[in-house]
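As you look at this complex, bear in mind that one protein chain is not there, while each of the others sits in place.
Naming follows writing order (A and B), and every chain is counted from residue 1.
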Amino acid sequence: MTKTNPGNFFEDFELGQVIEHATPRTVTDGDRGVYGAIYPTRFALPSSGEFASQSGLDRPPVEELIGFHIAFGKTVPDVSLNAVANLGYAECRFHRPVLTGDTLRTSSEVIGLKQNSNGKTGVVYVRSTATNQRDEVAIEWARWVMVHKRNVDAPAPETSIPTLADALTADQLMMPHGLDFTGYDFAAAGEPHRWGDYEVGEKIDHVDGVTLSEAEHMMATRLWQNTAKVHFNTEARPDGNRLVYGGHIISMARALSFNGLANAQLIAAINAGAHTAPAFAGDTVYAWSEVLDKAETSAPGVGALRLRLVATKGRDESMTLRGENNKYAPGVLLDLDLWALAPL
Amino acid sequence: MTKTNPGNFFEDFELGQVIEHATPRTVTDGDRGVYGAIYPTRFALPSSGEFASQSGLDRPPVEELIGFHIAFGKTVPDVSLNAVANLGYAECRFHRPVLTGDTLRTSSEVIGLKQNSNGKTGVVYVRSTATNQRDEVAIEWARWVMVHKRNVDAPAPETSIPTLADALTADQLMMPHGLDFTGYDFAAAGEPHRWGDYEVGEKIDHVDGVTLSEAEHMMATRLWQNTAKVHFNTEARPDGNRLVYGGHIISMARALSFNGLANAQLIAAINAGAHTAPAFAGDTVYAWSEVLDKAETSAPGVGALRLRLVATKGRDESMTLRGENNKYAPGVLLDLDLWALAPL
Partner (left out) sequence: MTKTNPGNFFEDFELGQVIEHATPRTVTDGDRGVYGAIYPTRFALPSSGEFASQSGLDRPPVEELIGFHIAFGKTVPDVSLNAVANLGYAECRFHRPVLTGDTLRTSSEVIGLKQNSNGKTGVVYVRSTATNQRDEVAIEWARWVMVHKRNVDAPAPETSIPTLADALTADQLMMPHGLDFTGYDFAAAGEPHRWGDYEVGEKIDHVDGVTLSEAEHMMATRLWQNTAKVHFNTEARPDGNRLVYGGHIISMARALSFNGLANAQLIAAINAGAHTAPAFAGDTVYAWSEVLDKAETSAPGVGALRLRLVATKGRDESMTLRGENNKYAPGVLLDLDLWALAPL
């Protein structure tokens, strides 16, 4: 009888099931250091305790994506070890900043199931919640993955597809306690552009590119205790390549977006995300953004920008998302829809 | 007259000599961060301050191997800079957990000497002790190395070979102050298997593999201030390869062993260890374990498992340690004998 974890297969999930994921994880300044070494991030608020304090926060938070990747990584052994594909994210909300010293743990509820017509796979929908050591919610999100069946003859569950919003509305965003941008220091932040300077429909080419290396994407992925083999093991794929973790592309694109969106200091929500092509070491990643929506918020001096953040392999100055037949244009790696907070 | 350190040669050692090794080193959360980025470790106790606290520990320790590699690295410039080979370890005991903020220093006593019959080299046996800033012993171990003579004509010392135990007995293991697994949270730890679920003779294939990269093994080795040239310098070996530090394989195997031994939370002792083949970037490392012995301990709810932890280049599902003529099977990189602590 094996003692190793084979992961769950489609027929192991049932509607309403709650999974407590393993390995609570304390966030430390070590995470901050490694994150800053792997991504060219320069957002002033997570970079500087002084800037955070001047923005009304009691203690300097780590980047939202550090919390997200840790919380997400915990779900992998139970939810997606036998996944064929990660199909999507929705309704990801950051409830409160993650601080060094916080210990995160994640649980997931199965909120939908649908066997595919081929009978070999099915789609599992989960809502995951990361809580800290005070049982306060830090982050929640929904995602759906296509998972293999262990036994093709296992009966199909009743189909149940959850209703998930295309995007969170601005009034659903949660403002970090105390956040106040009325005294915002634009010189320290690095760019003069306020919330009011961005227009819906505007696109921003973030200009800079970074060539990926094997060591860096593996280190990032491990930092999140994400165990998917394809990221680490050249023997796990027929082509002998290590697939770059999708979250590595998210963090790289977010960091690159500093150049043109330096004042989008905090991520408040991720509305949707699609990893549209695989990335490998040697690829050079660029990013561009499109302003999708704008809203005021309840926090003083703080506006919300809904942004499409697109990562590409090679620079695309035309910033084309979709080409023929409405398919993603060649080179598009990531299409992420998020809400960020910026000074009014 | 040179100011650089040529290291000690065989005739520089004498029985009873005590060497205070250089560079005391404060352990920080930076070590924790880099370690977690380089090794796919997920043991709940060092990962989570909450889990450590629920296990009765006052403060969250770092992984035992962080302390071991730091303490061991200090001995390299004095003991093994001119080593032909690291021949073995024995009687390694972890006296107390290493915490962030602790400053480790190491001293070694020469406990044995034996010139080889070729007259060109000799074996040096040392017992090393790492202490913290309160002069409390943190870790102790014995090892023996084959070292070059500087001058072949130097007289041979009287042969003296110390008696070293094949393995520590369970009652020699030291329990961390306060350790108590009676309220152990198996869901958080990631696997349901208790101490009682493991049987002597049982083998566990840890399934997962990691392909080594140059940057990662160099970073790990440097973190321990280990200065052996062959790990860093492509000009140090005729084949132009950088040899992976043996401790990198130990930590990789230990981390991989999570899958099947997630509840072996703490290493209490290392009874013996052999690096049986060199490893290089590009190799994919797997691990398997064999349960060698079991014992109860003085700590509530805590049992000890004596484990053989084997790292291999390429996966060996047959888990074969030795082949023809009782030689290590091809692909075996590491044969480590250790005691770990798990919940009853």
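Rule of thumb we're sticking to: a residue touches a chain if its C-beta (ideal position, glycine included) is under 8 Å from a C-beta of that chain, and two chains touch if they have at least 3 such contacts.
Treat the numbers as computed from the prediction; the structure is a model and nothing was measured.
Touching the missing chain, out of B:E14, B:E199 or B:E235, is residue B:E235. Taking the complete complex into account, A:G260 is the one of A:G56, A:P157, A:G260 or A:G331 that touches the chain left out. Across the interface with the omitted chain, chain A contributes residues 28-34, 36-44, 47-51, 60, 187-191, 193, 197, 204-211, 213-216, 259-262, 282, 284, 314-315.
Residues 2-5, 20, 22-26, 28-34, 77, 100-101, 103, 105, 133, 213-216, 218-220, 222-223, 225, 227, 229, 232-236, 242 are the ones on chain B that touch the missing chain.
We adopt the following convention: only the chains that are shown with their structure count from here on.
Rounded to whole angstrom units, the spacing between the C-alpha centres of chain A and chain B is 36.
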